[in-house]
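Only one protein chain is missing; all other protein chains are in place.
Right after this comes chain A.
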Amino acid sequence: MMARRAAVLLPPWLWLLFLVAAPVAVLLAIALAAPGDGVPPVSPPFRWEGGRPVWQGGEALEVLREEGWHLAAFLRSFRTAILTALACLLLAYPMALGIARARPERRTLLLALVLLPFWTGFLPRVGAWIGLLRDGGWVNGVLMGLGLVESPVPLLYTDGALLLGMVHAYLPFAVLPLVAALTRLDPSLEEAAADLGASPAAAFRTVVLPLTLPGAAAGFLLVFIPAMGEVVIPELLGPPEARLVGRVLWEEFFRNRDWPLAAAVAVLLLLVLIPPIRLFQRLEAR
């Protein structure tokens, strides 16, 4: 019995220690290390001088504190992620309501329609927005055809395009927990409110909305957490000067080859995300 247990536990334990725990430990170590000229371009945080270790690391943390634009990137990411998550909730709520109130045999099909876009390739979907939004693109063509604008308006590489792409990519994440919350809801509660004279809107506001709030919070966090670190959509749809955390990390690493700084940005992102992650796990455990 014990031997069988160990045989089941050992492979995943080893895998998780080597490929989840160890990488995070290395990340922390390199965030404290000093930049160097070698391959890899880091030097240990201690230097030996006259037989005594001398601290030389921690430079990346100093840079983060002194150069405001890294922190500005965090603020900008935070704003973008909040806006994305709110927009997703706003769109997802009526969608989830529609699915939860469909006949049960149609629910699976409707849910599949929400989820299937996930399986159609993330990059081709973002690519479609590039083609649709560009100056001579499809959307501008329609706008001009309708006589709404006279010359093409710049749509691509704007904050609007960034938000549109983010909401499009993350919307299904917000729908799922809301559908789960709404289908769990006892319909007789709403009927009771109606019997007591509440209008449908009032019953929704006072009964359905408060009871599905945890589901809404889970949906919000499920969008917010990955949106904070998103790197591909801002790169392809957003304005070139918009520096978001993911992009800053990417550029410090690949372009400037400043590994300690990139690692420090990653560690800071991790710290910022721990409270929402804990909150999400608590909501899930309910």
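The rule is simple: contacts are C-beta pairs under 8 Å (C-beta built on N, C-alpha and C of every residue); 3 or more make two chains touch, one makes a residue touch a chain; residues count from 1.
Criterion: contacts and distances are computed from a predicted model.
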{"item": "Choices \"biotin carboxylase\", \"FAD binding domain-containing protein\", \"ABC transporter permease subunit\" or \"Lipoprotein\" - which one is the UniProt name of the chain not shown", "value": "\"ABC transporter permease subunit\""}
{"item": "Full-complex contact with the absent chain, from A:Leu64, A:Ala100, A:Ala242 or A:Leu283", "value": "A:Ala100"}
{"item": "Candidate in contact with the missing chain, chosen from A:Gly50, A:Pro104 or A:Gly136", "value": "A:Gly136"}
{"item": "For chain A, residues in touch with the removed chain", "value": "4-5, 8-9, 11-13, 15-17, 19-24, 26-27, 30, 40, 91-101, 110, 112-114, 116-132, 134, 136-138, 168, 171-172, 175, 187, 190-191, 194, 200-201, 203-204, 208, 225-226, 228-232, 235-236, 245-246, 249-250, 253, 259, 262-263, 266, 269-270, 273, 277, 280-281"}
